[in-house]
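Removed from the display is one protein chain of the complex; every other protein chain stays in position.
Take a look at subunit A:
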Amino acid sequence: MFFRPAISEAIAEFLPEFQKVLGVSGVSTKESILRQFSRDEGHFQVSLPSVVLSPKCTQQVSDVLKVCHANNLPVIPFGTGTGLEGGSVCSQGGVCLNLREFVETPKVYESDFVSSVRPGVTRLSLNEHLRNTGLFFPVDPGADASICGMVATSASGTNAIRYGTMKENVLNLEVVLADGKILNTRGKDRWPRKSSAGYNLTELFIGSEGTLGVITQATLRLYPRPTCFSAAVCSFPNVFSAATAVVQLLQLGVPVARIELLDDVQVAACNAYSNINLEVSPTLFMEFHGNEENDLIDQMKVVEELCISNGSRTFKSSTEPRRMKDLWKARHDAFYAALALRPGGKGFSTDVCVPISRLAEVIAETRLDLEQNSITGTIVGHVGDGNFHVIMPVFEDDPEEMKKIYEFSDRLVGRALKANGTCTGEHGIGLGKMKYLREEVGSNSLQLMRTLKLALDPKKILNPGKVFI
């Protein structure tokens, strides 16, 4: 734990000003609170923030930023703290902006298939709110993340293959800039399905990881909840044949909603953690959505033939909701199941994403790398997008172990970049992946990113130490 006294003293001077904006209860310097807001679900734990501020409305966010901007105080926006790359972790001390108390009932425009939410609203609470409308918000990363946080990391989930990621599903954003200016990227209270008016500011902020502005409202696209579901679980002799089956499935154009690959180590971990009994070998989990049960049955036949032709040993399918839920619970708990392989370890997750045609070879090489270097890690992925995670429980206090892990990660990113891919499909750059950004996007793109950052935040107070080295 690295506590930065210099910044803390500077901030102490401004506590009365913050209290004027937020009230005494909205400002906290209690150590237990600072600790709570110093970490996310990843393995970074760098320093305590100097103060945690809890605004409840856009004007308060703006007024807080005005104070910070005038006095060069670093600001770290914090949603649910469920990120994996240290995006909301405090790396240089400063003001933690806790947005969880900025909550309102989601605004829903049913006939437009649109909803607007504040930063304190999480994806599960939004879907609960929508439960009787026949609509839902489909992006589903593993955690119950705050939706505005999901915008900041350009999150994606298990059904991106059918419903897209945050990038495809945000229509408008209300953002507070570093100097406290409030803007709406598409204009206030606008949600046409498409527009050609001006630059695409909405997408500028998606994935900006709190470095360009603080997101205070997201206007989202909703979808009709599917009427019929079916799921299939299929084990393969090796990762290569499983990944090949995925590629063929997509090439055939079967409208699949989810395809997840769990390698044998992950399956074993899930069996132990979730008390289920899957065959321990690389396994594909597939889910299909439709309006007519007959369509789903036809699709299932095609899929079964395809899997068998790729060497699949077992093929189980179901339309029974409870059974399907069990299968998917195991997948959603995969992260914690992997951590349970080495209790006490923190989660180090990789996130490369490659074009589908290179997926099989990259996964196979990665599994070989793990084995050859005796690293405990599971592979689980949204293989329909070419994105997979290696989840490794690590002990950060062990420098030798961390050296091994970082070298593995470097090799993995190198492998992915050589395969025309990216170092991060959905988790973001945060703290952990900064060194790869230049190689991936090229110096001209990186330069343009810096130019934009300096244009929006010349004092560099928004989430310093993230994204850029």
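One rule holds in what follows: a residue touches a chain if its C-beta (ideal position, glycine included) is under 8 Å from a C-beta of that chain, and two chains touch if they have at least 3 such contacts; residues count from 1.
Here, contacts and distances are computed from a predicted model.
For the chain that is left out, the UniProt protein name among "UreD urease accessory protein-domain-containing protein", "N-acetyltransferase domain-containing protein", "28S ribosomal protein S22, mitochondrial" or "Electron transfer flavoprotein subunit beta" is "Electron transfer flavoprotein subunit beta".
For the options A:S125, A:N184 or A:T376, the residue in contact with the chain missing from this view is A:S125. The chain omitted from view is touched by exactly one of A:R225, A:K316 or A:R411, namely A:R225. Summarising the interface, subunit A meets the missing chain with residues 105, 125, 128-129, 131-136, 224-227, 291, 321.
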